[in-house]
Structure formats: C-alpha cells, structure tokens
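Have a look at the structure below before the remarks.
All protein chains but one are shown at their positions in the complex.
Labels run A and B following the written order; every chain starts at residue 1.
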Amino acid sequence: MINTAQEKEEHLFLSGHTACAGCGQSMAARLVIDAAGPNTIVVNNTGCLEVFSTKYPETAWGVPWIHSLFENAGAVSSGVEVALRYLGKKDTINVIAQAGDGGTADIGLQALSGMWERGHDILSICYDNEAYENTGVQRSGLTPFKANTTTTPIGKESFGNPRPKKPMPEIARAHGLPYVATASVAYPLDIQKKVKKALSIKGPKYLQIHVPCPLGWRHESNLTFEIAKLAVETGLYPIIEYENGKLTNVRKIKGDVKVEEYLKLQGRFKHLLTSPEQLKLIQDIADNNILVYGLKLEQVQQEGGK
Amino acid sequence: MFGPLIGRPGSSKKNKTGSWRTGKKPKFLKKNCIACRMCVLFCPEGCISGKEKNTFDCNYAYCKGCGICASICPKKDIDMVDEGEKI
Partner (left out) sequence: MRKFLEGSEAIAEIIKLCKPAVISAYPITPQTHIVENLATMVSNGELSAQFVNVESEHSAASVVLGSSATGVRVYTATSSQGLFLMAEVVFNIAGMRLPVVMTCANRAISGPINIWNDQQDSISLRDSGWLQLFAENLQEAVDFHLLAYKIAEDKKFMLPVMVCMDGFILTHGVETVDIPSETDVNKFLPVYDAPYKLDINKPLSLGCLADPDYYMETRFAIQKTFDEILDEMPKITKEFEDIFGRSYGNLIEEYKTKDADKVIVALGSVCGTIKDVVDEARKKGQKWGVLKIMSYRPFPKELIFKALRDIPRVAVVDKAVSLGSLAPLYSEIKALFANRKKSPKTISSFILGLGGRDISKDSIKEIFRKLSVKELDGEFIDLKPELLTGGAL
C-alpha cells in the first residue's frame, strides 16, 4: 500500500515540529519511523515528542498516529493491535508504541508490562533522555546516578540523583521478549537496522534509544551527537541486543575513554568534576558495564593485559 | 461538530521554525562533500536534503541553527556562519 505522504516527502516525520534546537529525540523519532515505513501505526505516550510533534492543528507525522495519555501507550497499542487482528490486517501493518523514559520506565511501566506479557505484536520504543524534560527536567527512573535535576538538585546534602538507572532492558528481557535492544542516536544506521530487525520478529519487542537533551542535560545544541557517542564509548550506555533472552550482540568500544570526557560537556554533571570520589563512582558504573556486557574490543583488552 | 482534534499529515510544515535561529546558520560549502548523508540523518528538523556529492543543502525555513550538521560533517564541509551572511 502506498502512503501519500511518503510520495511527496523524504521523511515520515516532518519539519515544522517544535522541539528544541539540537533535540536528540526528534532525530531518533525520524530515524525510527523512516525505518519502519508508511505501513506503521504509532501510539505515543504524553511527553516531549507528543507535545512538539502534534500541536493542533499541526502534526509532523506522515503515518497514522495516536496519543491518549501519559501512561497508556502499552494498552492503547494493544487495542490497536487486536483491532488490526480482528480486521485481518495485522500481518501488513506495524504497530509501534513509543514514549520517553518516564512514560516507559515509571508511569507507563504497568501498561507496558501487561502488553509484553500478553504477547502483542508491537515494538515498544523508549526515547531515553534520562529525565522528565518536558515538565522541566525532573528525575525519572532512568535518570543516571548523580545527575543534577530539578527534583534531585545538588546541595550541601546531595550530589544529585541518589539512585542508578532502572535496568529497563533487563526488565524487558525478564518478560521473555524475543527481541530487546539498546541503541544511541550517535549511531543512526544502527537504530534503523534494529527497528527493521525488531519489526521482522513477531511478538513484543523493546528498543531503548539514548537521546541527549540539550535543555535538560545543559549542553550546547551542536554537541548532541558528540555526547551520545561519548556515553557509548565510555561504557556508560552499553549498546546491546538480546534475542530470545540471550545477549547476541554488543557494540564494542576501545575502553580508553574516561567518564570525565562525557560528564564535562554537560551541566547536569558539572558538580562531579571537582570530586575524584564522585567521579570514581561513575567510572565504576562504566567499568562494571564493560565487564558485564563484554564491551571491550578483544584486541584492546589483550594490549591492556601486556 | 468541532473535535476531535485531528492533524492532517505533514501539516507541521506550515510552522516555519527557521525563525527560531539566533545568530548562526549552516553554510554548505559544497567543496569536499562525499555524500555520506550524515547531515541528513542527524538533522533534528529533517530539513537537509541532497543526492549527489556537493548538492546537499538545508531548508532555512525550518533550520533552527543547532549546528549539529556542521559538527558531525566528517569533511568539515559545513560552516556555521552569521545569520546575516549571504549564501
């Protein structure tokens, strides 16, 4: 089936949306939907993406798209999917349920868990910008350890967010999903490859994409790519794939980039730079990721062993 | 009946976000371009297009001037220049 919007436009997520300059989420959203193609229905939780893409009477979407509430994309997409099944159209139409990190890992987790457990043929996407950016940078369950947000402000008694990120990919994997992956907006072709791969698999899938937010992370708008890349290269954001519960692929890194390189470009971590103890706590997270997921290139590991 | 509030595909293009730019805008130098399409993939606005080498350009009606295209171009073939500069 031909989508009329597709014939005229290069993309299925179009210009004129009102995201901040340099928004990582708007890049990722376009990459995702362009990879998924016109035969896709998108269900969007409330959040930045919803607000900046569909302010009536305008919409940036070239595919059928629906937003209901903050926490129910898991359930609304289930409703879309069963209706398509009823109509006998499920085999030709993709369903994507997408949300930010708060809509995925916090308020929307119950509906998402229900959708996964029921086994709907839906790809869930989490655009992880690591805080409630839309409401003014409050802490979410995916806000990283020690980040300075408006609800985990630094002060005499605090170095920022007291808890590490909720392990969403592991939670997804524990639901028995056939495909769970992370990606970063630093690697656009990898995002597109993973979206296509996920959509080729029947059943529930989860893809979590790291998307810098210049506003909330307090970085220059032209550094979105650089910062996303450093998150991966330091080991702080492992890029992994689980297929049928098994870790089948990781993006290898050299392992020679210290977390400080990543942290120093962002206002949300500025307070850590003067404290070697605090920096070590963050470096420990990266080192642990490198170990647990086997992120280091073997060659580099051997060299390190000499 | 007014409502439900339905958006027609692509209607956001009425919203010319180019007016948001403050100070700088990208200039596509079109000298060393290798058509790697990185600028197209990374532009948050989706307003860069082009096919062959040295044909890429952005639509200033939508470009918010974030500067990502200039910072990721592997050939440094995009410059951020003053808004007033003629292109």
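The definition used in the following text is that contacts are C-beta pairs under 8 Å (C-beta built on N, C-alpha and C of every residue); 3 or more make two chains touch, one makes a residue touch a chain.
Keep in mind that this is a model prediction, so the values were computed, not measured.
Residue A:Val43 is the one among A:Val43, A:Leu207, A:Ile240 or A:Leu265 that touches the chain not shown. By the touch definition given at the top, subunit B reaches the unshown chain through residues 1-9. Contact between subunit A and the absent chain runs through residues 1, 3-5, 38-41, 43, 50-51, 54-57, 59, 61-69, 71-72, 74-87, 93, 110-111, 113-114, 117-118.
By definition in this document, only the chains that are shown with their structure count from here on.
Subunit B has its Cα centroid 23 Å from the Cα centroid of subunit A.
Subunit B meets subunit A in the complex at residues 5, 7-17, 20, 41-47, 49, 59, 61-62, 64-68, 70-72, 80. Per the touch definition, subunit A reaches subunit B in the complex via residues 4-5, 8-11, 13-24, 26-27, 30-31, 53-54, 56-63, 65, 188-189, 214, 220-226.
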